[in-house]
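One chain of protein is taken out of this complex; the other chains stay put.
To keep things simple, chains are lettered A and B as they appear, and every chain counts its residues starting from 1.
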Amino acid sequence: MKVRILVSLKDSVLDPQGQTVKNALHTLGYGSIRDVRQGKVFELELEGVSEKEAEKIIPEISDKVLANPIIEKFSWQILEKG
Amino acid sequence: MIDKKIIEEYNLTQEEYEKIVELIGREPNITELGIFSLMWSEHCSYKSSKIHLKKFPVRGKNVIQGPGENAGIIDIGDGLAAVFKIESHNHPSYIEPYQGAATGIGGILRDIFTMGARPIALLDSLRFGPLSKSKNKSIMEGVISGIAGYGNSIGVPTVGGDIYFNNCYSLNPLVNVFALGIAEKDKIFYAKAEGIGNPVLYVGSKTGRDGIHGATMASAEFDQNSEEKRPNVQVGDPFKEKLLVEACLEVMAKDIIVGIQDMGAAGLTCSTTEMAANSGAGIEINLDHVPQREEGMTPYEMMLSESQERMLIVAKKDKFKEVQKIFSKWDLEAVIIGHVTEGGRLKVKFEGEIVVDLPVDAIVNLCPVYNRERKAPSYLKSETLLPPLPQPKNYNQTLLKLLSSATIAEKEWVYRQYDHTVQVNTAFLPGADASVLRIKNTKKALALTLDGNSLYSYLNPRTGGKIAVAEACRNLACVGARPVGVTNCLNFGNPEKPEIMWQFKEVVEGVAQACRAFDIPVTGGNVSFYNDTEGISIYPSPVIGVVGIVDDVSKAVSPGFKEEGDSVVLLGENKEELGGSEYLKCVFNMEKGIPPQIDLKEEKRIQEFCLEAISLDLVESAHDISEGGLSISLVECSLLSRRKIGIRLHLQDDMRRDALLFGETQSRIVVSSSSQKLQKLLNLAEKRKVKASVLGKTAGNRIILYHFNKKIIDVPVDEAHKAWKEAIPDIFRIK
Partner (left out) sequence: MAKLKFGVVIFPGSNCDYDTYYALRDVCKQKTIFLWHKEHDLKNVDCVVLPGGFSYGDYLRSGSIAAFSPLMQEVKEFALKGGLVLGICNGFQVLLELGLLPGAMLRNKNLKFLCQFVHIRVENDKTRFSHRAKKGQTLKIPIAHFDGNYFAPPETIAEIKKNNQIVFRYSDAEGKINEEANVNGSAESIAGLINKAGNVLGMMPHPERASEILLGSEDGRVIFESIIAKLN
């Protein structure tokens, strides 16, 4: 099974990298960009895991390792089943 | 079947190909051709530069290792040796500035710790196009982040260097990186493959298809399609290299290996053949055992891959398990991929077949050497003539303009991105004439500097070469360090152009003359040719690195004034020389004229006097005069003083005012001396036949300069400080 996890700063935390990208885009003439948040992507390959088990494991490792819950949030999706 | 087209694609000439066939007694296969292409490239073989580099003095009583090894080595006393080298990473840094610069740092550090030394300092010499163009800005930002990203992570301080800007670097920036390490004198390691049957171990990162043909890329001109070469650029992993440093140094502390070599620009090919050739032995490896990051790699790709952070080790037969144990402690794999053989051949096996079988001597030592055609360039006549020039009406404005020119302006914005205090040796922060690093558990310090004004070299290559060495040594003299060894990075255009080859020979002779005059050996270096993009060559750009020793670190002198009321003394003589100055470039947009002349004997006398005065505690500060001339040097002494002390000085030389203030006459140093010591200083100067003129005193909070009783400059120190400090951050501020 292939899973993609997205980790980004919480909305309540200032994201200067995202702000910088937004400003750069505005300078380049893309005035319609209202906001940019930057984050990290993790792609995990899992073996011998059911979807139900994944639902338990993925939030666990995201919370414990991949994201720091004080400043970051995460979301995830299954890219390939099986 | 190898035809003309293939030979050309591999950057070999028909004659070179024929020589290969003759040397190996048959036609090479494609992998073997790749090996020759790599090892006979300009980058690896120095085929165009070799005959000229012989002019450098390489011997000296403290030289432990001269040119030809991974790095040069100088005995610094107390049972210790300084291991140092400079190398270019110009082409990769243009294609991908961050990774190009980062892997440059990784590469130069491997050259140092490969010899058994712990790296303690990095310096870099950078040349970019003018920052008015956004592309140049982004190259500069990328290069600086790359140096910082790698150097900071691995924990080697970046303590200095220099940066110049010129149009000629717009499409061809220069990134020259210098590293220095300290080793115990009797524990130095070499790239040896001795002891038939000893195992050859592969250590570090896995091999991927990175940078295949980087060395040949560095040996060809660039064109518009170069940006498409992006996938070839290697990616650096400073964390992996940090583990390699620790593991290698731990292995080296035990008597368990014979030789070690990093896999640099030519990967497995270079390390195996050089180790074997150095020892008159052979090496047999099996590519099936090489750790691979990608699937389906061919022997050609594996032999030529430039994946970073890899080392080759020849272990003692009965000790390889100990070697493996230490690497595994550091979470690194050390895999046996072959062994040392008799007979001087490189044999490579892959899937049960022998895919390479070549004599190592032919690969490493028998590349043809060229004495290329040379011709003095025609621009020299016109460019050295100066038209009549008006003098500035407002010298305050001119001074502020020069202070805020990118070349002269403060570089704190750059060096605060570099960790320059890790390893707790940094006695002088970046910005001083030379970096000063104490050597723990001794009274001594090392002083390091890089220098090279390429405009001088453009206008007169021989003079440019001499001045680069003279100024670097002068920088050392200003902090109180004796020069002990030189390394150099010679950046030039396409050597197949006679004009470029002429420039090269002239610069080399200038550098060699100066090194002989100062009696300092050249212990190694690097030549980077083919710095041309779209037919435009860079200025001849020698970068000289000099290592010096401060006998008593507590006596080292910094450039900033110390107290109000100290006398400001000029050592050396003012002359009317405006050619090649930053002033002409900045105010008249002119890169012309005869560059300052230099008398090496006079230069040496001034430097030795400065050293003597420092050793006798007669001076409070010392700063060399270079870009921007006398006035800029004086102002810098104020700006670098802790309390931003002003000056009130009188100049009495009968010459053009702008030449007096901004001309870049050589062999001059500004020192300050307390009233108790001034007379002693002047007496010593007389005895040593050095001209020393008292210009006035440090005073107040303004920069005030008189010329024959007329006040010509009067600026608050704060205003000068702002112009100098804010110029570079302003350019990069996001608006």
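In this text, a contact is a pair of C-beta atoms (placed from the backbone, for glycine too) under 8 Å apart; a residue touches a chain by one contact, two chains touch by 3 or more.
Since the model is a prediction, treat every value here as computed from it, not as a measurement.
Novice: Touch as defined at the start, partner being the missing chain; which of B:Asn152, B:Asn176, B:Gln292 or B:Gln503 qualifies?
Specialist: In the full complex, the listed residue that touches the missing chain is B:Asn152.
Novice: Can you say which of B:Leu243, B:Val290, B:Ile467 or B:Val527 touches the chain missing from this structure?
Specialist: Of these options, the touching residue for the absent chain is B:Leu243.
Novice: Sort through A:Gln17, A:Ser50 or A:Ser75 and give me the one touching the missing partner chain.
Specialist: For the chain that is not drawn, the touching residue is A:Gln17.
Novice: Using the definition of touch stated at the top, determine which of B:Tyr46, B:Tyr94, B:Phe178 or B:Trp330 touches the missing chain.
Specialist: Of the candidates B:Tyr46, B:Tyr94, B:Phe178 or B:Trp330, B:Trp330 is in touch with the missing chain.
Novice: Which chain A residues touch the hidden chain?
Specialist: Per the touch rule, chain A residues meeting the hidden chain are 9, 12-14, 16-17, 20, 65-66, 68, 70-71.
Novice: For chain B, which positions touch the chain that isn't shown here?
Specialist: Against the left-out chain, chain B lists 148, 152-155, 237-240, 242-243, 330-331, 412, 415-427, 429, 438, 440-441, 553-554.
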